[in-house]
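Every protein chain but one is kept in place in this view of the complex.
Moving on to subunit A:
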Amino acid sequence: MSDVVEKTLTALPGLFESQTGAAKITNRLRQLIKSITELTSKHEEENLIKRELSAIKEQVSSPNTTMKQMREIMVRAMYCEMLGYDASFTYIHAIKLAQQGGVLEKRVGYLAVSLFLNEGHELLLLLVNTVLKDLQSTNLIEVCMALTVVAQVFPKDMIPAVLPLVEDKLSHPKEIIRRKAVLALYKFYLIAPNQVQHIHAKFCKALSDKDPGVMASSLHIYLQLIRESPDSYKDLTGSFVTILKQVLGGKLPVDFNYHSVPAPWLQIQLLRILSLLGKEDQSTSELMYEVLDESLRRAEMNHNITYAILYECVKAVYTIHPKAELLEKAARCIGNFVLSPKINLKYLGLKALTYVVQHDAKLALQHQMTIIECLDHSDFTIKRETLELLFRITNAQNVTVIVEKMLDFLCYVPIKTLTFAPDNSWFIQTMNDVFSIGGDLLQQDDPNNFLRLLAEGKPEEDDQLRLYAVESYLTVLKGHTSHLPQCFLQVMSWVLGEYAHLQESVDRREVIRLLTQLLDQRSVSSETRVWILSALTKIPEGQTDLILDLAESLSSSQDTVLRQQAQELRHLSQDSQLREWVLVENSCAVDSSLSFLDGFVSEALAAGAAPYKPPHQRQEELSLNLEPYSFSLPVSLSSCSITDRQSPTLLSVSSGLSGNSAELSTLILEGVKRVWGKDGYLPQKEATAPPVDEPSAAVQPASQQEAAERIEPRPEPSTQNQDKQQLASSLFVGLGVGSSVSLLGKSEAPPPRFRKKPRPHESSSSSGTSKRSSDSSSRSSRNTTDSFLYGSFPEEEPATSISTFDHTPKSTTANGLSQNKDTKEDRHANTSQILGGDMVIVRPSTIQDKHPPSVSSDLTALLPADLKDLPHSDVISLTSDPSLSLSSCRLFRDEALLLVIFISNCTETVIKDVAVQLTCEELKVCTGNVMDCLEARSTSVCHYALLMDDPHTNVSLTGTVSYQTQPGHTNTLPFSGTLSTADFIRPLVVTTEEYGKLWLSLSHDVKQNLKLLTDAGDPLRTTLNALKDALQLHVVDIIGSEGIVACRLLSGAPCLLHCRVNGAALAMWLRSPHPALPDFILYHCQRALAHH
C-alpha cells in the first residue's frame, strides 16, 4: 500500500503540542514515545529505558495510581520489554489490571499478560479466578477477552477448571463467542490433548456450524487431528469437499472476500486438509478430483492471493493419489509460476517444483533452462531455492555438475550429496575445494563427518581413497598454504598422521618436513598446531633427529599446551616401548560413554560440583549483547524523513555522492554486466534460436558447399547459450526416460527449409563462432547432439574473411534474419518451445528500395514513403571503401527506433550479393538483409527496427556488409556505431491528473539536483525546453517554480519527472516502474544540460 500516509517525524512536535491538554500521565507515554523516536544510540536507549523503568516502579507502588493510569503504565512497560529490557516487576500489576479494571483496562491487562508471561509462568495461576469470573460475565466483551486469553496463555493444570465453561460457550448464540470457544479448545487440544478427548463430537458440530467463521476455526483442530491420524477422519472428506465447493462458488458473505477472492486463507486451509486425507488413498482422492479441478480453474485472477491458493492446490494435486489430467494442469500452473517475471511467483514456482520433483523428477526437465537461469540469479533466495531443487534431483549421473554449482554457492554442501561420488579422486578433489573455499564457514560437523567417512571404511576397500587423500594433501602442502582455512589444515594433518604410512613411496622425512613447516607459519592457529603435533606423534619412529629438533624448538613455546605436547613427543620418540604401548597400531575399543568416569562424576556432583553443560550451552550463557543500536546505515539515511523513499539502485547512490554520475554510471554498468545476469540473456534472443536446424546444413558435403549454392545466413547460438544448454544436459541427465535427455533432444527439428544463398557471406559471418563452438563442444563430447552440430562446421576459412572479421569488435552473436519468413517463423516456434514461451517477437521490417543515382543529394529523400514523415536525425556517414559507402540515419517511431542504412554503390559496375549484418548485444532486434545486386551509382536503403527493453547508457552496434564485385570474390566492410538511450525515449502525453495518479503508483524513485539554465528569461522553462529538445520529453505542466514532465522508454516503462527550482539548481525527482530507468534518464538530462 504505497498510499499509506506518512506523518513524518518532522511533524512530531506539532502532534505533541496538540496534546498539551491531556492529563499528566498521558504525557508520560507520549514523552516516552517521543524519546524513543529520537534515540540515536544503544547507549541512549539504555539510559532512557532505565529511567523509564524506575519511574514506572515508583508509580505502580503508589497507592494513588488509578486503573486508567495503570493502563498507560502497562503500555509503557510493553515498550520497555519490546526494546528488550526486563520489566518483570510489572507483571503482577498486569494481572491486577485484568482483575480490577474497566473493560478497556481489563483488555490491556489481559494483553499485557499474554505478552509478558509465557506458558508455565507461576503468576498465571493468579489469573485463573479472573478468567473464571469473566467467562461467566453477562458482558459479551468480557467473555470474549477471557476466551482470547485462555487461547493464548493458560496454565495447563487449570484447564479442568474452565473447561465446562468453555464447552458451554460452543452453543452460545453469538458467533464470535462460539468461534473463540473453538479456538480455546484447540489450544487445550495442543497442550493437553487427553483433557478434551470427550468433546470430539462437539468439534464436529462446530464444523457444521451455520456461521462460516466458527466452521473456519474448527478447521485448525481438524488439520491437527488429521495430521496425526488421517485414517480416522476419512469420512469427513465429503464435508470438506462440500465446504470448499461452497467457498469457491461464492456462497460466503461478501465481507469474507479479500480482493474479490472468497476467503482465500480458508481455501488454503481446506486444501491442506484435503491433501492430507487423499495422500496414498485412491478412493478418498477420487472424491476431491472435481473440486481440485475447479479450484485450479477458478484461479484465473491475476492477484498474489490466487497464486497462493494455486500453489497450495498444486501441492495437493501432487500429494494425493495421482490423476493424469489434474497433474497436467498443475504442471502447467507451475510452468506459469516459474516463468513469471514476478520474482515472488518465480520463487513460489521453484518451491512448488522442489516439492513436485520428489514425486516426478521429469517435471524439472521442462523447466531446465529456467532453472539454469535461476541458478545464476542475482537474488540469493532464488539461487538458494534452486539449489534446493537441484539437491532433490541429484543422482549418480549429474552429481559432479550439481556439486560444482553448490560449491559456487559456497558454504552449503551437504556432505550427504557426496555419497553419490562417482570416484575417489573426484571425491577428494571436491572435498579439497569444499574445505579450501568454504573452509571456516563449514559447519563444525562437516570436517568430522569427512574424517569419519575416511576412517570407518574397510581397510582393503578404502585404502585406495585414503591413499589418494594422502597424495593429494601432500601436493596441497607443497604449494602455498598460508591461505588455507584452519579446518582444512586440521583435516590434512589428521589424515597424514593416520595414513601417511600407507603410501610406501612417500618419504616420511618429507611428511615431517611439510608438517613442521606448517607449525612455523604465523597464520596457523594454536588449535591447528595441536592437530599437527598429534599427527607428528603418530608418524612411526625412525626420524628421531627431526622430531627431537622439533621438540626442542617447541619446548620454549609460550603456549603451554604446545610445550606439553612437545615434551610428550620427545619422550615418545626416545622410548619405543612406551610408544608402542601408547600408540596402538590397530584400532582399539573405545568406551564412548566414558562410563569409567561415572564414579568420579557422581562423587564430584555429590561434593557440590555443577553438572556438565555442553559447550554450546555455555557459550550461549556467556554471550554479551554488543549490538549497536542502529547499524550499518549511513547517517544520511537515518536522518532523512520517513517519507523518503530511497532508490535501491547502486547508481543513484553513487551519483548522489559524486554529483556527476556520467562516468560512474558507465563504469558501474560495465562492471555489473554479468555473463548471464537477470537480463543478460535477453538481448541475444535472436541468437537463442536453437542450433537444431543446422544438421540440414551440416549434412551437405563440403564439396557442395564450395559450389555456388546459397545458404541462408543463420542464427548462431551464442557461446553463452551453448554453455547453458550443455549445463542443462549435464544437470538433468538421468531424469528423463533415456539418460541422454537434453534440451536439444526435446525439441523437434523443423523440416529443413533453406533457400540457398552464396557461401562467402555465410563463412564471413560464422567464422568467429564456429571456432569457439567447436572448442566448447569438445568440452562436452558426451553430448552427442552438440558435438555433432558444431563439429561438422567447415574448418577451413577463407583467409581474407578472417582478417576482416578481426578488426570488428567482439561479436559473439553474429546472427541474421532470413528473408524467408517461413523459416524464420519456424525457428520461432521452435525456440519458444524450448524457452517456454519466453521469446521476443521479432518484427521483420527489412525493406529494400532501389533508387537512381544520387551521390551527393540528400539521402533522406530516399526514405520510403511511409517513413518520410517520422522525425529523424541527421544522416551520418558510417564507413566507406572504394566500392561502397554507408551512411545511417535514425528515425524515431513510437514503439521502436528505426535505423536506416543507406548503401551507395560508388563504382560504375554492378555490385552483387550485398548482405548487411547488424549486431547489437543490448538491443532486441537485429535483422539481417541480403539483396541480390546493387546497380552502378545507386543507393539502396534498408532499415531495422530496434527495441530496447532495459535501458543502457549507450549501446554499440556493429555490423558488416559483404558484397561481391566479381563472382567468387567476396569483400567485407565492417562498420560500427553507437546509440544512446536518448534515442529510445519517447514523449508520454498525459494530463496533469493522469500524471498525478501514475506518480503515486510508481515505486522506483531517484532524486538529484541538476544545473539550472539561467541564461534566458524563465530559468525553469528554458531548462525544461532544453531537456525536451534533447530528449523528446513531454512537458505536462509548469506551475510556478515546479514543472512536471513525462516520458517513456519506447512504448514501455514510463518515467515521470518532477522538477522544482531550488535556488540555483533544479531539484529533479524521477519515478518509474523500471528500477534503472530513472538513473539513465537522469544521466541524459545531466548531459543535455551540460552540453547546452
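The rule is short, and it goes like this: a residue touches a chain if its C-beta (ideal position, glycine included) is under 8 Å from a C-beta of that chain, and two chains touch if they have at least 3 such contacts; residues count from 1.
In this text, contacts and distances are computed from a predicted model.
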| item | value |
| --- | --- |
| Hidden subunit of the complex - UniProt protein name among "Polynucleotide 5'-hydroxyl-kinase NOL9", "AP complex subunit sigma", "Eukaryotic translation initiation factor 3 subunit F" or "phosphatidylinositol-3,5-bisphosphate 3-phosphatase" | "AP complex subunit sigma" |
| Residue among A:Glu52, A:Asp209, A:Glu312 or A:Asp949 touching the omitted chain | A:Glu312 |
| Selected from A:Ile92, A:Leu190 or A:Ala1065 as touching the chain missing from the view | A:Leu190 |
| Selected residue (touches chain absent from view) among A:Ile92, A:Ile343, A:Leu594 or A:Ala1090 | A:Ile343 |
| Sole contact to the chain not displayed, among A:Tyr258, A:Trp581 or A:Phe600 | A:Tyr258 |
| Contacts of subunit A with the absent chain, listed as residue ranges | 1-7, 12, 15, 30, 33, 36-37, 39, 71, 74-75, 78-79, 81-86, 102-104, 107-108, 111, 114-115, 118-119, 140-141, 144-145, 148, 151-152, 176, 179, 183, 186-187, 190, 213, 216-217, 220, 255-256, 258, 263-266, 268, 304-305, 307-309, 311-312, 343-348, 351, 378-382, 384, 625, 627, 629-633, 637-638, 642-645, 648-649, 678, 1003-1004, 1075 |
